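Missing here is one protein chain; the remaining ones are kept as they sit in the complex.
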């Protein structure tokens, strides 16, 4: 069966970067509603504390109430209030759910965090959600409207000072589930390559890698063969410890470590730039053998992002 | 009005630690269902990545789907699988919701994280939730049952290796909302004292400080005076920027920075130990003037934790 | 005596930013030989580990063998080898000592660190030190010369792979001891403002803040009044706990927390840009009262950096 795996690979078109095989396949990605906000605070560390709390429990909308993550750090001289900040992205397929998530994630995890403020950071929005307008009612009449850097801002008095938040937050139709697989000699090689990929992707604006540390160690298939009540289950053809046990294994014979990088972005271009940067970083790590990607045959998702077309 | 604040204080019984006034009041705390799990991984950093993702968006059940946080680090020689790990606590008032949160937070944020395993870490549980038993179905028949350190463990094959999870996770009736206020000369002094308090509380087992960085910058009251559709709104009597503007201000005249530490714990003793450790740390910081606590008159919560009784 | 302090201040020219007094004084800075190198590694974290080790024990040449620190992070797409890296600066008044420090700090702290490489990152050098050429002899004949991104590189075989280092490293006459004082209501306010200042300075290229965390808690005077064998001793006129005890106190009456930010840079312009960015960040923090600067009357240092001229 493993021999068969290798055959399949040999039949495809060959592309190599740094000696690593780039499989002739595509990532299948989906439409999602994306918001992008800037959280500033008195210090970089305080801004990060809020950004991390607000984007936790946000790996995939399959089980989490949102997909969320940190996009990038913004130094003080480039933010509306001249303080250091982090841009985060919070996403959901459903606009109403996204509205709810923005209100709760900002209200419970940013407003409550020390010295923070929130500004819209989405370019070219399709529309605006009035998260700030709704948040201001928390001020119970003591809130004030002001302008900061040309933006309409609500200042809400809190115990420790005033929380500033922009009136509305842009949302737009973005892309979820851009991805690639790192197929490596062993688990540590896959992991180091995944870390390197995530570092490279952090430098691409407009994207997040919503899984823990940006890395996915599990791969799912739709449904389950054995347990009919399960909507999804492990993709046994991609499991390194099942190589000898399942038919149709999709892991090359010399691969014993597989990690996936999943990318959400403001648009297809951003996701493709992130995939490219991530793959170029991953192939530099010793022990990486192949880069592949995940799809469902191309019938489920709106976007087909071919790996070889990235280069 | 500020003069009146000071008067009120003078009428109470006096207690001081390190020159800081400990107000004669109590924290009003609530019952909550508590789970406590150990997440191990190949390295301390990998365990933390999973623990942080799984406990994010978990400051307060008022708006978050759970209250969650990291309790403590456990070195490799003290864990069931001999790998470094973090103990996290995930809590909800409602047992069914807690069951759901455990399944999703572990399934989406820990199982997906690189090299992780999950073990029960709650002593003296009231009952057990079969999170691990439910999770195993993700293995689609390829899962295996084994014993690790005397525990029943399910091994679920994933892309990058096998995810190990204990069959059931204990839950028990614990305490939510233990708290104290740090009243300081200015915002930075309150913040540094809050940081010091959180550091001290981290050394107390069985508790979490679920807010961002362990610190709360906002204080709420039930309902709203102006906006009747709001279930909660800012507690204007505790806002430093409203000292001149509201009647019945509860902030001493020389206080211009107020932060709250909120504590959830496995039981009343753990929460009280955390409050004590946190307060003793906070009063060491320059610029701290008073320690107070939040309550609702004592009629809402199950627990009344008097500050002066802690010492 | 404190009254007298306030008088002195009132006599000077007034400048305020965000309500904070900018004292009409100057930082006295010195010439120093500056090197600037890029340390890359497989991941951002691995590069940081090496950069931190190589720049430790490097606050001031008064007692440390060099002044050293991290300038900035460089994302993979901007480095010669396409991997993430940190730019560090290592400085000494004496060219021979700098040569020695480069050799030992790179040889003992970067070459020994996992997956690293070293490239020159100094623009417009006065001259070049052949640190890489000397380092290559460690290869005992197994070293190889190659070109990376147009640079002459030595590849030195190590246990875990090959260490790449550029043939020579530029040095130039730069500036040491650019500085400003943050005078605050209390210690925590000074500290938070100092943190904010350091965050802002990190975004200015070509500078480091070599003290621990970028912050100096001590201020020295030349010599000692009581102990003649001491070359330097505490500047009692700047000590918040001695305000009542010394004559000629230089701390405003309402100031009880003083921190200094010290800046080394590749040239005067970089240091001035850093001072400006740092001060603008510091004055945003609550409880900051005055920004001042340290000098020795203007007769010792080559550079006089007037605070008010920065704006």
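We call the chains A, B and C, going by the order they appear; numbering starts again at 1 in every chain.
The criterion applied here is as follows: a residue touches a chain if its C-beta (ideal position, glycine included) is under 8 Å from a C-beta of that chain, and two chains touch if they have at least 3 such contacts.
A quick note: this is a predicted structure, and the numbers were derived from the prediction, not measured.
K.L.:
Which of these, C:173, C:235 or C:308, touches the one chain of the complex that we don't see?
P.N.:
With C:173, C:235 or C:308 as choices, the missing chain is touched by C:235.
K.L.:
Specify the residue from the set C:37, C:72, C:109 or C:274 that touches the hidden chain.
P.N.:
Of these options, the touching residue for the absent chain is C:109.
K.L.:
Out of B:195, B:236 or B:260, point to the residue that touches the absent chain in the complete complex.
P.N.:
Considering all chains, including the one not shown, the answer is B:195.
K.L.:
Which residues does chain C use to touch the chain missing from this display?
P.N.:
Residues touching the hidden chain, for chain C, are 42, 46, 49-50, 52-60, 62-65, 68, 103-105, 107-116, 137-142, 156-163, 181, 187-188, 190-191, 194, 211-213, 215-219, 224-227, 229-230, 232-236, 238-242, 245-246, 257-260.
K.L.:
Spell out the interface residues on chain B facing the chain that's missing from view.
P.N.:
Interface residues of chain B facing the absent chain: 42-45, 75-77, 82-84, 161, 192, 195-196, 199-200, 202-203, 277, 280-281, 284-286.
K.L.:
Considering the entire assembly, which residues of chain A contact the chain that has been omitted?
P.N.:
Interface residues of chain A facing the absent chain: 45, 184-193, 256-257, 285-287.
We take it that only the chains that are shown with their structure count from here on.
K.L.:
Looking at which chains touch which, would you call it a line, ring, star, complete or other?
P.N.:
complete
K.L.:
More than half overlap in residue numbers between the two sides of the chain A-chain B interface, or less? Answer same or different.
P.N.:
Homomeric contact, same residues on both sides for the most part.
K.L.:
So how far apart, in whole Å, are chain B and chain C when each is placed at the average of its C-alpha atoms?
P.N.:
Here chain B and chain C have centroids separated by 38 Å.
K.L.:
List the centre-to-centre spacing of chain A and chain C in whole Å, with centres computed as mean CA coordinates.
P.N.:
Spacing between the chain centres: roughly 36 Å.
K.L.:
Roughly how many whole angstrom separate the Cα centroids of chain A and chain B?
P.N.:
The answer is 27 Å.
K.L.:
Enumerate the residues of chain C that touch no fewer than two other chains.
P.N.:
In chain C, the residues touching two or more other chains are 45, 192, 285-286.
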